[in-house]
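Only one protein chain is missing; all other protein chains are in place.
Here the chain labels run A and B in written order, and each chain numbers its own residues starting at 1.
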Amino acid sequence: MEKIALTIDGLNIVADKGMTVLETALRNGIYIPHLCYHPDLKPSGVCRLCLVEVGDEQLVTSCRMKVEQGMVIKTKSPEVDKVRRAIVELLIADHHTDCRNCPSSGQCELQRIMASLHISVKRMRPLKWAREELPRDTSNPFFDYDPNKCVLCGICVQTCEVVQGTSSLYFVGRGYGTKVAFFANKSRCESCRQCVARCPVGALIPKTVR
Amino acid sequence: MVNRQRMILVCQGTGCISGGAEQLLSSLKREVAKLNLGESIEVKRTGCHGFCQRGPLVVTEPEGFFYSKVKPDDITEIARSQLPGGKPVERLFYRDPITDMPIPYYRDIPFYSRQQRTVLRNCGNIDPEDIEDCLAVDGYQGLRKALHEMTPEQIIREVKQSGLRGLGGAGFPAGRKWEACRRAPGDEKYVICNADEGDPGAFQDRSIMEGDPHSVLEGMITAGYAIGAKQGFIYVRAEYPLAVKRLRVAISQARNKGFLGRNILGSGFDFDIEIFQGAGAFVCGESTALVLSIEGKRGMPKPLPRPRTAEVGLWGKPTLLNNVKTFCNIPLIIIHGSEWFAAKGTERSKGTAVFSLTGKVVNNGLIEVPMGITLREIIYDIGGGIPGGKAFKAVQTGGPSGGCVPASLLDMPVDFDSLTAAGSMMGSGGMVVMDEDTCMVDIARYFLNFTRRESCGQCVPCRVGTKQMFDILDDITQGQGRLEDIDLLLELGEAVARSSLCALGQTAPNPVLTTIRYFRHEYEAHIHEKKCPAGICQALSSPQGLN
Partner (left out) sequence: MEKREERLLREILSFYKGQQGELIPILLQVQANFGYLSEKARKLIARFLSITEGQVYSIASFYSQFRLVPLGKKRVTICRGTACHIRGAPRILEATEKVLGLKEGETSSDLEYTLETVACFGCCALAPCIRINKNVHGEMTPEKVKELFPHLK
């Protein structure tokens, strides 16, 4: 395997050719916040949290950036922090924050990211909180979907497609109204529950847990 | 086609049709037949003349009399004016809005006399549904020359040397795109014409497709030959039924004449074009989203880093994607040469720019001007200034990706780089004039409402950021603004611009950022004094007590 030498946050690192910057960083114990990345899936690059600085202040998603010889990566910088913090705050203002009553509390990626960036709900920017409470989708026999907690990372949609070969989870709608929807016809869902297991937040919850 | 000496041209653009121009055309034909003038006079349908606001428009040739706001009752008189010794219908002449003097001739009307119509050369002059008419004005001569006298490399060199930049918004050098696509490995390649004109307030692509569809086809076929493609697509917005109809007619006529299909003009080159109708998604103007849409998927742009569409595009094949106007320039560059083209415009922005001039301006319509002309010349000389003696406030270019340029920059030259430096952009060519009665906070809110609705929804900053910015702006216009809101908008705007996945999100904050930059006092009046200086925001008091 061809080796690539690069620098991440001042550390000299050797990676295999073809790896992404995010994989390389995580493997070397450098945490880059991420929500839509999953090691078994194609990186979709939509949560924008893994943005890092490459060379001259250009921001790129590290999940899609392949390592290159001599690359200089900064996973933290005033520029990166500013943008990343804003994205997290936008997500939080748009998300249920009743963590105490959420079954995913403690295993939630969003909580982990908030902690890593020292973001507390009380000291956030004065954003407008989501006013509308969206109804839960309980049509699946095995799990419920809560759009108020969904961050639309797409991991469940892709997982269903990859694991089952054919999918019963889809994105529907557009823009701010986008949701994940379950199409239950002919019980395509094999109740493998991979989607639930991989949900980084508490949007997909098994029916047994209440 | 019979070449008659005299012609009555009746505009059949979408604007004029909405004023009843279809009925005018048929009654005029009947009237001319009734007067037994059918042998000597041709009543002809044309595409858009550009001066839509004065429509329905009728022009008589060879004199060039220009009749505006023509009604069914005027038909008899116009037809009779064509009788030997007939007099022009003076009451239908365009009148100068300031002096009220009638201006009989097309060429003397300031709206037209200051323009430089090259891309729009045939719009309003030829029958868009008759290829013979197009051939009579050198249609397909560029293609003939390209196929018979030039190699693909020579064509690309010519396009590169002309300095033509993509006229869809971003201004990427067209020749470089063509070259990348030519060099990309693979036998199967595609040419796509982006006619998904989605900017609200822009209709130049629509008018060109309605008025001169063959120039678009000719540019695409030439491009196909240059990059080595056999198939082209025109991606047309669903909202443009007339453009689709005219393109269909044009494609079938071009096939019959051997400009499309197998062995075009005996050159051995095969190429065909299909129309693909969009289904209503602004984001599909973005190249990767447009390609996904043709493939039958959700039009969600692909994030960087990724290969360029010129290398990996439709069905994974190298794909050349250019705007309608970019293709229209190609036949001219081939016929007249790159030097002729490069002589127009400025150092870094060559050629002409087509704008849809609308809003609070006396003359609304479609115009074409050399790059580098000033905003003042466009708005005051061509546009005739602001109606009702009101004061100019700003001009918006670039649609939802652009910004509002204030009066202090009226003498700025209009080209790609100057507009970008002012915080706006060339965009696809919308130019909306705003007067003192326009509230700039309301305009920012308006555009964020648009991007919020049109965001594809996949990336967080664009999906949630535009919604958040809209909510803040909405509250400000409702009198609920907070002291910290201006800074908050600036911070969010910067974050959304820097972190969004595609150009839609990256440029979405521009209308907010430019209005804060140039009209901060209006925001402050809304927030601190709970007043809307323009008297637009109904929840707030206006200084004149207009509510």
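Some notes on this structure:
What we mean here is this: a contact is a pair of C-beta atoms (placed from the backbone, for glycine too) under 8 Å apart; a residue touches a chain by one contact, two chains touch by 3 or more.
Since the structure is predicted, the reported quantities are computational estimates derived from the model, not experimental observations.
The chain omitted from view is touched by exactly one of B:Gly201, B:Gly403 or B:Pro461, namely B:Gly201. Among B:Asn194, B:Asn364 or B:Ser401, the one in contact with the hidden chain is B:Asn364.
Seen from chain B, the chain kept out of the figure touches residues 14-15, 17-19, 51-53, 55, 197-203, 206, 238-241, 276-282, 293-300, 315, 356, 358-360, 364-366, 396, 399, 430, 432, 434, 438, 443, 446-447, 450, 453-454, 456. Although one chain is not drawn, its touching partners on chain A can still be listed: residues 166-174, 181, 183, 185, 188.
Note that only the chains that are shown with their structure count from here on.
Chain B has its Cα centroid 39 Å from the Cα centroid of chain A. Residue ranges of chain B in contact with chain A, taken from their complex: 281, 298, 303-306, 452-461, 463-468, 471-472, 475, 482, 484, 488, 491-492, 494-496, 498-501.
Chain A contributes residues 44-49, 51, 59-61, 64-66, 79, 82-83, 86-87, 90-91, 93-94, 125-128, 151-152, 154, 171, 173-178 to its touches with chain B in the complex.
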